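Here the complex is missing a single protein chain, while all its other protein chains stay put.
Presenting chain A:
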Amino acid sequence: MSHQIISPLPGIFYRKPGPGKEPYVNEGDTVSAGQTIGLVEIMKQFSEVRAEFDGVLEKFEIEDFGVVNPGDVIAITS
């Protein structure tokens, strides 16, 4: 069963907590429900993007520094 992680906000998607840091997760990593997989920045405010279910993060649909719109699929877990 695959699940989509959707951005509720417009903004910029970041896979790392800061410059020079390791990504929160990489494709193929196991994630648990509630785990942070990235950040969306809207007008200098940062919101965490979280996995909704336990599983494996199969693929990021939005790259680091990518522009997201509300409803965009950020990543797919299975």
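We adopt the following convention: contacts are C-beta pairs under 8 Å (C-beta built on N, C-alpha and C of every residue); 3 or more make two chains touch, one makes a residue touch a chain; residues count from 1.
Keep in mind that, in the parts below, contacts and distances are computed from a predicted model.
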item	value
Candidate names "Signal transduction histidine-protein kinase/phosphatase MprB", "Sugar ABC transporter permease", "NADH-quinone oxidoreductase subunit L" or "biotin carboxylase"; UniProt protein name, chain not shown	"biotin carboxylase"
Residue among A:10, A:23 or A:55 touching the omitted chain	A:10
Absent-chain interface as seen on chain A, which is shown	9-12, 17-18, 21, 41-45, 65, 67
